[in-house]
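Here the complex is missing a single protein chain, while all its other protein chains stay put.
By written order: A and B. Residues from 1 in each chain.
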Amino acid sequence: MKLPYFPGCTLKTTATNLEIPALEVAKRLGIEMIELDRWNCCGVVSYLVSDDLMKHLAPVRNFLRVQEMNAKGIVENENRLVTLCSMCYNTLSLSNKRMQKNPDDLQKINDFMHREETKYDGSVEVVHLLPIIRELGWEAVRKQVKKPLKNIKVASYYGCMLLRPKDVGIDDAEDPQILEELVSALGGETIDWDSGSRCCGSYHTVNNKDIVVNLSKGIIDDARKNGADVIITSCPLCAFNLDSRQKDIMEKYPEFESMPVVFFSQLMGAAFDIEKEKLGWEANYISPELLF
Amino acid sequence: MAKLIKLDDKGVEFLDKIMELSGETITLCDQCGTCSGGCPFIAEMDVNPSQIMRQVMIGQKNIMESKTMWICASCFTCTVRCPRELDVSKVAEALRQVKLREAIDFIDIEKISEEEARILPSIAIVGAFRKFTG
Partner (left out) sequence: MKTGVYLCQCGGNISNTIDLPKIAKHVKEKKGDILIQENSHMCSGAGQKLIIDDIKNHGLEKVVVAACSPHFHEKTFRAALQKAGLNPYVLEISNFREHCSWAHKNEPEIATEKAKDIIDASIAKVELDFPLEEKKMQMGDEVLVIGGGIAGIQTSLDLADAGKKVTLVEKEPTLGGKMAILTKTFPTEDCAACIISPKMAAVQDHPNITLYTNSEIESIAGHRLHFEAKIKKNPRFILDTIDMDQCLICTKCVQECPIEQPNYWEQGIMNRKAIYIPAPHAIPYKYLIDKENCLHFKDGSCSICADVCPQKVIDFEQKAEFIDVAVDNVVVATGYDIYDATEKTVFGYGKYKNVVSALEMERIVDHISEKEPPREVGKRVAFVQCVGSRDKQIGREYCSRVCCMFSVKLASLLKQAKPETDIYIFYTDLRAFGKGYEEYYKRSQEMGIKFVRGKPSHFTEDPDTKQVIVTVEDTLSRDIIQSEFDLVVLANGMGLSAASEPIADQLKLAKSDDGFFKEAHPKYRPVDTLVEGIFLAGTAQGPKDIPDTVTQASAAAGRVLATLAQKEFSLDPVLAFVHQDICDGCKQCLNECPKKAISINADGKAEINEALCLGCGSCLASCPIEAIDLNYFTNDQMYAQIEASLSNKKEGEKRILIFADENTVYRLADACGVRKMKYSTDSRIFRIPSGSRMTSNLIKFALSKGADAVMIGDSPEKSSRFAWANNVTKENIKQVQSALNDLQIEPERLIFKEYSAGELARFTNDVDAIAEFLGTIAPIPNETRDKLFTAVRGE
(Lines give C-alpha, C1' and ligand atoms only; values in the text may rest on other atoms or scores of the structure.)
Protein backbone atom coordinates (compact mmCIF):
# COMPACT_ATOMS: atom_id res chain seq x y z
CA MET A 1 0.00 0.00 0.00
CA LYS A 2 1.39 3.39 -1.04
CA LEU A 3 0.02 6.40 0.79
CA PRO A 4 0.70 10.13 0.41
CA TYR A 5 2.16 11.30 3.71
CA PHE A 6 2.08 14.69 5.44
CA PRO A 7 4.74 14.88 8.19
CA GLY A 8 4.29 18.42 9.57
CA CYS A 9 6.95 20.70 11.03
CA THR A 10 7.56 19.15 14.41
CA LEU A 11 8.29 15.69 13.12
CA LYS A 12 11.31 17.13 11.33
CA THR A 13 12.61 18.91 14.43
CA THR A 14 11.77 17.93 18.01
CA ALA A 15 9.70 14.81 17.30
CA THR A 16 11.92 12.77 14.99
CA ASN A 17 11.32 9.96 17.46
CA LEU A 18 7.69 9.86 16.28
CA GLU A 19 8.44 9.85 12.56
CA ILE A 20 11.46 7.60 12.12
CA PRO A 21 10.11 4.54 13.94
CA ALA A 22 6.67 5.13 12.39
CA LEU A 23 8.03 4.99 8.85
CA GLU A 24 9.91 1.81 9.71
CA VAL A 25 7.01 -0.04 11.37
CA ALA A 26 4.67 1.06 8.58
CA LYS A 27 7.12 -0.37 6.07
CA ARG A 28 7.14 -3.68 7.90
CA LEU A 29 3.36 -3.72 7.74
CA GLY A 30 3.49 -3.16 3.99
CA ILE A 31 2.57 0.53 4.13
CA GLU A 32 4.81 2.84 2.15
CA MET A 33 4.34 6.41 3.31
CA ILE A 34 5.44 8.74 0.53
CA GLU A 35 6.11 12.26 1.77
CA LEU A 36 4.42 15.02 -0.24
CA ASP A 37 7.15 16.57 -2.44
CA ARG A 38 6.21 20.08 -1.29
CA TRP A 39 4.24 20.71 1.83
CA ASN A 40 3.56 23.61 4.13
CA CYS A 41 2.63 23.99 7.77
CA CYS A 42 -1.01 23.11 8.42
CA GLY A 43 -1.37 25.95 10.90
CA VAL A 44 -1.32 23.66 13.96
CA VAL A 45 -4.61 24.87 15.43
CA SER A 46 -7.88 25.12 13.58
CA TYR A 47 -9.77 28.37 13.31
CA LEU A 48 -13.26 28.05 14.64
CA VAL A 49 -15.01 31.25 13.64
CA SER A 50 -17.25 31.53 10.63
CA ASP A 51 -15.45 34.33 8.81
CA ASP A 52 -11.84 33.17 8.92
CA LEU A 53 -11.78 31.37 5.61
CA MET A 54 -8.26 32.52 4.72
CA LYS A 55 -6.85 30.57 7.63
CA HIS A 56 -7.94 27.37 5.89
CA LEU A 57 -5.79 28.10 2.87
CA ALA A 58 -2.66 26.47 4.26
CA PRO A 59 -4.25 23.09 4.97
CA VAL A 60 -6.04 23.01 1.62
CA ARG A 61 -2.88 23.75 -0.36
CA ASN A 62 -1.42 20.46 0.87
CA PHE A 63 -4.38 18.56 -0.57
CA LEU A 64 -3.46 19.73 -4.07
CA ARG A 65 -0.23 17.77 -3.73
CA VAL A 66 -2.21 14.59 -3.12
CA GLN A 67 -4.18 15.14 -6.31
CA GLU A 68 -0.91 15.78 -8.18
CA MET A 69 0.68 12.59 -6.84
CA ASN A 70 -2.27 10.69 -8.22
CA ALA A 71 -2.07 12.51 -11.55
CA LYS A 72 1.63 11.72 -11.84
CA GLY A 73 1.04 8.09 -10.97
CA ILE A 74 3.21 8.20 -7.84
CA VAL A 75 0.27 6.71 -6.02
CA GLU A 76 -2.61 4.90 -7.63
CA ASN A 77 -6.14 6.02 -6.98
CA GLU A 78 -5.24 6.95 -3.43
CA ASN A 79 -7.17 9.88 -2.02
CA ARG A 80 -6.08 9.27 1.56
CA LEU A 81 -3.49 11.59 3.08
CA VAL A 82 -1.87 9.94 6.06
CA THR A 83 -0.58 11.86 9.08
CA LEU A 84 1.24 10.96 12.29
CA CYS A 85 0.98 14.15 14.35
CA SER A 86 -2.41 14.42 16.11
CA MET A 87 -2.54 18.19 15.70
CA CYS A 88 -1.84 18.10 11.98
CA TYR A 89 -4.44 15.34 11.66
CA ASN A 90 -7.05 17.42 13.43
CA THR A 91 -6.34 20.72 11.70
CA LEU A 92 -6.16 19.21 8.21
CA SER A 93 -9.34 17.19 8.84
CA LEU A 94 -11.38 20.13 10.13
CA SER A 95 -10.38 22.32 7.18
CA ASN A 96 -11.11 19.49 4.78
CA LYS A 97 -14.57 18.90 6.29
CA ARG A 98 -15.35 22.58 5.96
CA MET A 99 -14.38 22.54 2.28
CA GLN A 100 -16.37 19.38 1.63
CA LYS A 101 -19.46 20.77 3.34
CA ASN A 102 -19.30 24.28 1.85
CA PRO A 103 -18.70 24.36 -1.89
CA ASP A 104 -18.73 28.17 -1.82
CA ASP A 105 -15.81 28.27 0.60
CA LEU A 106 -13.95 25.76 -1.55
CA GLN A 107 -14.56 27.90 -4.61
CA LYS A 108 -13.17 30.99 -2.88
CA ILE A 109 -10.05 29.15 -1.72
CA ASN A 110 -9.50 27.72 -5.19
CA ASP A 111 -9.91 31.17 -6.71
CA PHE A 112 -7.34 32.55 -4.31
CA MET A 113 -4.86 29.81 -5.29
CA HIS A 114 -5.21 30.70 -8.98
CA ARG A 115 -1.47 30.26 -9.57
CA GLU A 116 -1.73 26.56 -8.68
CA GLU A 117 -2.09 24.24 -11.64
CA THR A 118 -4.61 22.08 -9.82
CA LYS A 119 -7.92 22.94 -8.21
CA TYR A 120 -8.87 21.17 -5.03
CA ASP A 121 -11.89 18.97 -5.77
CA GLY A 122 -12.73 17.99 -2.20
CA SER A 123 -11.77 14.37 -2.77
CA VAL A 124 -8.96 13.98 -0.24
CA GLU A 125 -9.55 12.04 2.95
CA VAL A 126 -7.26 12.94 5.83
CA VAL A 127 -6.36 9.88 7.87
CA HIS A 128 -4.13 9.02 10.77
CA LEU A 129 -1.78 6.05 10.63
CA LEU A 130 -3.48 4.34 13.59
CA PRO A 131 -6.81 3.60 11.88
CA ILE A 132 -4.92 2.52 8.76
CA ILE A 133 -3.18 -0.09 10.88
CA ARG A 134 -6.48 -1.07 12.50
CA GLU A 135 -7.93 -1.64 9.03
CA LEU A 136 -5.04 -3.96 8.17
CA GLY A 137 -6.04 -5.98 11.20
CA TRP A 138 -4.32 -6.49 14.52
CA GLU A 139 -3.31 -9.94 13.33
CA ALA A 140 -0.98 -8.29 10.80
CA VAL A 141 0.61 -6.37 13.68
CA ARG A 142 0.90 -9.49 15.82
CA LYS A 143 2.80 -11.21 13.00
CA GLN A 144 5.49 -8.53 13.03
CA VAL A 145 6.06 -8.66 16.79
CA LYS A 146 9.53 -10.01 17.53
CA LYS A 147 9.85 -8.90 21.16
CA PRO A 148 6.39 -8.95 22.78
CA LEU A 149 5.98 -6.24 25.41
CA LYS A 150 6.32 -8.18 28.60
CA ASN A 151 5.81 -6.91 32.15
CA ILE A 152 5.01 -3.40 30.98
CA LYS A 153 1.75 -1.68 31.81
CA VAL A 154 0.89 0.97 29.29
CA ALA A 155 -1.35 4.01 29.78
CA SER A 156 -2.94 4.96 26.44
CA TYR A 157 -3.03 8.72 26.20
CA TYR A 158 -5.16 9.98 23.32
CA GLY A 159 -5.24 13.64 24.21
CA CYS A 160 -7.81 15.78 22.41
CA MET A 161 -6.98 15.99 18.76
CA LEU A 162 -7.37 12.32 17.79
CA LEU A 163 -10.87 12.14 19.25
CA ARG A 164 -12.63 15.48 19.15
CA PRO A 165 -14.78 16.93 17.66
CA LYS A 166 -16.70 13.73 16.95
CA ASP A 167 -16.79 14.10 13.18
CA VAL A 168 -13.00 13.94 12.90
CA GLY A 169 -12.36 11.54 15.80
CA ILE A 170 -10.59 8.31 14.90
CA ASP A 171 -12.51 6.45 17.60
CA ASP A 172 -15.37 6.85 20.09
CA ALA A 173 -14.89 10.28 21.68
CA GLU A 174 -15.57 9.09 25.22
CA ASP A 175 -14.48 5.46 25.11
CA PRO A 176 -11.66 5.02 22.61
CA GLN A 177 -10.03 1.60 22.33
CA ILE A 178 -7.68 1.79 19.35
CA LEU A 179 -4.48 2.33 21.38
CA GLU A 180 -5.50 -0.37 23.85
CA GLU A 181 -6.04 -2.76 20.95
CA LEU A 182 -2.65 -1.84 19.52
CA VAL A 183 -0.85 -2.41 22.82
CA SER A 184 -2.58 -5.73 23.23
CA ALA A 185 -1.52 -6.76 19.70
CA LEU A 186 2.05 -5.90 20.71
CA GLY A 187 1.74 -8.33 23.61
CA GLY A 188 1.49 -5.60 26.23
CA GLU A 189 -0.97 -4.82 28.97
CA THR A 190 -2.98 -1.61 29.27
CA ILE A 191 -4.43 0.11 32.30
CA ASP A 192 -8.04 1.22 32.69
CA TRP A 193 -7.93 4.91 33.61
CA ASP A 194 -9.95 8.07 33.31
CA SER A 195 -7.34 10.57 32.08
CA GLY A 196 -6.65 9.15 28.63
CA SER A 197 -8.38 11.98 26.82
CA ARG A 198 -7.94 14.82 29.30
CA CYS A 199 -6.20 17.85 27.84
CA CYS A 200 -2.52 18.32 28.79
CA GLY A 201 -2.68 22.09 28.42
CA SER A 202 -1.66 22.28 24.78
CA TYR A 203 0.02 25.51 23.59
CA HIS A 204 -0.26 27.11 27.04
CA THR A 205 3.13 25.52 27.50
CA VAL A 206 4.56 28.60 25.75
CA ASN A 207 3.40 31.39 28.02
CA ASN A 208 1.52 29.77 30.89
CA LYS A 209 3.68 26.86 31.86
CA ASP A 210 1.91 26.45 35.20
CA ILE A 211 -1.28 25.28 33.56
CA VAL A 212 0.62 22.57 31.75
CA VAL A 213 2.55 21.60 34.86
CA ASN A 214 -0.69 21.12 36.81
CA LEU A 215 -2.56 19.28 34.09
CA SER A 216 0.35 17.04 33.08
CA LYS A 217 1.09 16.16 36.69
CA GLY A 218 -2.57 15.18 37.16
CA ILE A 219 -2.43 12.91 34.13
CA ILE A 220 0.87 11.24 35.06
CA ASP A 221 -0.21 10.78 38.70
CA ASP A 222 -3.43 9.12 37.53
CA ALA A 223 -1.46 6.81 35.23
CA ARG A 224 0.75 5.84 38.13
CA LYS A 225 -2.15 5.37 40.52
CA ASN A 226 -3.66 2.92 38.06
CA GLY A 227 -0.41 0.99 37.77
CA ALA A 228 1.13 2.26 34.53
CA ASP A 229 4.86 2.09 33.75
CA VAL A 230 4.76 4.17 30.60
CA ILE A 231 2.43 6.55 28.75
CA ILE A 232 2.01 6.43 24.97
CA THR A 233 0.78 9.18 22.71
CA SER A 234 0.71 10.22 19.06
CA CYS A 235 0.92 13.97 19.63
CA PRO A 236 4.26 15.78 19.70
CA LEU A 237 2.80 18.59 21.80
CA CYS A 238 1.30 16.20 24.36
CA ALA A 239 4.64 14.38 24.35
CA PHE A 240 6.47 17.61 25.14
CA ASN A 241 4.02 18.59 27.87
CA LEU A 242 3.92 15.17 29.49
CA ASP A 243 7.59 14.28 29.01
CA SER A 244 9.86 17.35 28.85
CA ARG A 245 7.71 19.33 31.30
CA GLN A 246 8.37 16.70 33.96
CA LYS A 247 11.49 18.77 34.63
CA ASP A 248 9.26 21.67 35.62
CA ILE A 249 6.87 19.41 37.53
CA MET A 250 9.77 18.10 39.58
CA GLU A 251 10.94 21.62 40.32
CA LYS A 252 7.51 22.54 41.66
CA TYR A 253 6.68 19.20 43.29
CA PRO A 254 9.90 17.60 44.54
CA GLU A 255 8.09 14.40 45.59
CA PHE A 256 6.86 13.81 42.04
CA GLU A 257 7.91 10.50 40.50
CA SER A 258 8.75 10.62 36.83
CA MET A 259 7.37 8.32 34.19
CA PRO A 260 8.52 7.77 30.60
CA VAL A 261 6.28 9.01 27.80
CA VAL A 262 6.81 7.48 24.37
CA PHE A 263 5.21 7.69 20.96
CA PHE A 264 3.03 4.77 19.86
CA SER A 265 5.46 4.32 16.97
CA GLN A 266 8.38 3.85 19.38
CA LEU A 267 6.39 1.25 21.30
CA MET A 268 5.63 -0.57 18.05
CA GLY A 269 9.27 -0.28 16.99
CA ALA A 270 10.43 -1.83 20.25
CA ALA A 271 8.01 -4.74 19.87
CA PHE A 272 8.94 -5.17 16.20
CA ASP A 273 12.58 -5.08 17.33
CA ILE A 274 13.64 -2.50 14.74
CA GLU A 275 17.20 -1.15 14.70
CA LYS A 276 17.95 0.58 17.99
CA GLU A 277 19.09 3.82 16.34
CA LYS A 278 15.71 4.14 14.67
CA LEU A 279 13.84 3.98 17.99
CA GLY A 280 15.10 7.42 18.98
CA TRP A 281 15.04 6.81 22.76
CA GLU A 282 17.63 9.57 23.19
CA ALA A 283 15.08 12.17 22.09
CA ASN A 284 12.78 11.32 25.05
CA TYR A 285 13.37 13.47 28.14
CA ILE A 286 12.62 10.71 30.66
CA SER A 287 14.51 7.78 29.24
CA PRO A 288 12.29 4.81 28.50
CA GLU A 289 15.23 2.65 27.55
CA LEU A 290 15.33 0.52 30.70
CA LEU A 291 11.76 -0.59 30.12
CA PHE A 292 12.45 -2.19 26.78
CA MET B 1 -23.68 43.76 46.58
CA ALA B 2 -25.98 42.76 43.82
CA LYS B 3 -25.15 44.05 40.41
CA LEU B 4 -27.82 46.03 38.62
CA ILE B 5 -28.07 45.09 34.98
CA LYS B 6 -29.81 46.97 32.21
CA LEU B 7 -30.91 45.05 29.17
CA ASP B 8 -30.28 47.13 26.07
CA ASP B 9 -29.84 47.01 22.30
CA LYS B 10 -26.05 47.09 22.59
CA GLY B 11 -26.24 43.84 24.50
CA VAL B 12 -28.41 42.30 21.83
CA GLU B 13 -25.95 43.44 19.15
CA PHE B 14 -23.12 41.86 21.11
CA LEU B 15 -25.01 38.55 21.35
CA ASP B 16 -25.84 38.64 17.64
CA LYS B 17 -22.24 39.34 16.76
CA ILE B 18 -20.93 36.44 18.84
CA MET B 19 -23.61 34.12 17.50
CA GLU B 20 -22.67 35.04 13.94
CA LEU B 21 -18.93 34.69 14.48
CA SER B 22 -19.21 31.40 16.36
CA GLY B 23 -22.05 30.00 14.30
CA GLU B 24 -23.63 28.80 17.55
CA THR B 25 -27.20 29.49 18.69
CA ILE B 26 -26.23 30.66 22.15
CA THR B 27 -29.86 31.19 23.18
CA LEU B 28 -30.22 27.39 23.07
CA CYS B 29 -27.99 27.08 26.15
CA ASP B 30 -29.89 25.38 28.96
CA GLN B 31 -27.36 26.31 31.66
CA CYS B 32 -26.99 22.68 32.70
CA GLY B 33 -23.33 23.17 33.57
CA THR B 34 -21.99 20.15 31.69
CA CYS B 35 -19.33 22.26 29.97
CA SER B 36 -18.03 23.70 33.23
CA GLY B 37 -18.09 20.38 35.06
CA GLY B 38 -16.03 18.68 32.37
CA CYS B 39 -13.62 21.48 31.53
CA PRO B 40 -10.03 20.40 32.28
CA PHE B 41 -9.02 24.06 32.63
CA ILE B 42 -11.76 25.05 35.07
CA ALA B 43 -9.33 25.57 37.95
CA GLU B 44 -7.49 28.21 35.90
CA MET B 45 -10.58 30.14 34.85
CA ASP B 46 -12.08 33.17 36.59
CA VAL B 47 -15.48 32.70 34.93
CA ASN B 48 -16.97 29.28 34.18
CA PRO B 49 -17.67 28.40 30.54
CA SER B 50 -21.40 28.08 31.29
CA GLN B 51 -21.30 31.58 32.77
CA ILE B 52 -19.69 32.87 29.59
CA MET B 53 -22.61 31.43 27.62
CA ARG B 54 -25.03 33.05 30.05
CA GLN B 55 -23.38 36.46 30.04
CA VAL B 56 -23.17 36.57 26.26
CA MET B 57 -26.84 35.63 26.05
CA ILE B 58 -27.77 38.49 28.36
CA GLY B 59 -25.49 40.80 26.39
CA GLN B 60 -22.97 41.51 29.16
CA LYS B 61 -19.95 42.79 27.26
CA ASN B 62 -17.84 42.96 30.39
CA ILE B 63 -17.15 39.24 30.10
CA MET B 64 -14.64 40.28 27.44
CA GLU B 65 -12.41 41.18 30.39
CA SER B 66 -12.51 37.63 31.75
CA LYS B 67 -9.45 35.50 31.14
CA THR B 68 -11.54 32.36 30.55
CA MET B 69 -11.59 32.68 26.79
CA TRP B 70 -7.80 32.86 26.73
CA ILE B 71 -7.51 29.78 28.95
CA CYS B 72 -9.80 27.70 26.73
CA ALA B 73 -7.48 25.70 24.47
CA SER B 74 -10.19 24.26 22.19
CA CYS B 75 -9.84 20.75 23.60
CA PHE B 76 -13.49 20.15 22.56
CA THR B 77 -14.41 18.23 25.72
CA CYS B 78 -17.49 20.43 26.16
CA THR B 79 -18.26 20.14 22.45
CA VAL B 80 -18.76 16.39 22.62
CA ARG B 81 -20.79 16.53 25.85
CA CYS B 82 -23.16 19.49 25.59
CA PRO B 83 -26.68 18.03 25.65
CA ARG B 84 -27.77 20.72 23.21
CA GLU B 85 -24.74 20.07 20.98
CA LEU B 86 -23.57 23.64 21.36
CA ASP B 87 -19.88 24.21 20.69
CA VAL B 88 -18.63 26.36 23.56
CA SER B 89 -15.10 26.29 22.14
CA LYS B 90 -16.37 28.14 19.09
CA VAL B 91 -17.91 30.79 21.34
CA ALA B 92 -14.58 31.19 23.13
CA GLU B 93 -12.83 31.54 19.80
CA ALA B 94 -15.33 34.19 18.72
CA LEU B 95 -14.68 36.17 21.90
CA ARG B 96 -10.90 35.93 21.40
CA GLN B 97 -11.31 37.13 17.83
CA VAL B 98 -13.30 40.17 18.92
CA LYS B 99 -10.41 41.17 21.14
CA LEU B 100 -7.60 40.22 18.75
CA ARG B 101 -9.22 42.18 15.95
CA GLU B 102 -8.82 45.28 18.10
CA ALA B 103 -5.08 44.59 17.63
CA ILE B 104 -4.67 43.50 21.24
CA ASP B 105 -2.32 40.53 21.49
CA PHE B 106 -2.28 38.14 24.38
CA ILE B 107 1.29 36.93 24.07
CA ASP B 108 4.63 38.69 24.11
CA ILE B 109 7.42 37.02 22.19
CA GLU B 110 10.03 38.92 24.21
CA LYS B 111 8.97 37.07 27.34
CA ILE B 112 9.93 33.63 26.01
CA SER B 113 13.39 32.78 27.27
CA GLU B 114 16.12 31.63 24.92
CA GLU B 115 16.29 28.30 26.69
CA GLU B 116 12.53 27.79 26.27
CA ALA B 117 12.60 28.87 22.64
CA ARG B 118 15.25 26.22 22.02
CA ILE B 119 13.33 23.31 23.50
CA LEU B 120 9.73 24.22 22.67
CA PRO B 121 8.33 22.23 19.74
CA SER B 122 7.33 24.35 16.77
CA ILE B 123 3.67 23.32 17.07
CA ALA B 124 3.58 24.86 20.55
CA ILE B 125 4.93 28.19 19.37
CA VAL B 126 2.90 28.34 16.15
CA GLY B 127 -0.23 27.22 17.99
CA ALA B 128 0.15 29.82 20.72
CA PHE B 129 0.84 32.64 18.32
CA ARG B 130 -2.05 31.68 16.07
CA LYS B 131 -4.46 31.69 19.03
CA PHE B 132 -3.05 34.71 20.87
CA THR B 133 -2.26 37.23 18.15
CA GLY B 134 -4.45 38.99 15.65
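In this text, contacts are C-beta pairs under 8 Å (C-beta built on N, C-alpha and C of every residue); 3 or more make two chains touch, one makes a residue touch a chain.
This is a predicted model, so every value here is computed, not measured.
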Exercise. Write down which of A:Gln100, A:Thr118, A:Asn226 or A:Ser258 is the residue touching the left-out chain.
Key: A:Asn226
Quiz item: For chain B, which residues reach the chain that was dropped from this view?
Solution: 30-39, 42, 48, 50-51, 77, 80-85
Exercise. Go through chain A and note every residue touching the omitted chain.
Key: 172, 174-175, 194, 225-226
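One rule holds in what follows: only the chains that are shown with their structure count from here on.
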Practice problem: Could you please state the distance in Å, as a whole number, between where the Cα atoms of chain A are centred and where those of chain B are centred? | Solution: 26
Quiz item: Considering the complex alone, what residue numbers of chain B touch chain A?
Solution: 20-23, 40-41, 43-44, 71, 73-77, 79-80, 87, 89-90, 93-94, 97, 107-108, 111-112, 116, 119-128, 130-132
Quiz item: chain B touches which residues of chain A in the complex?
Solution: 8-10, 13-15, 41, 43-52, 55, 85, 87, 160, 163-166, 173-174, 197-199, 201-208, 211, 214-215, 236-237, 240, 244
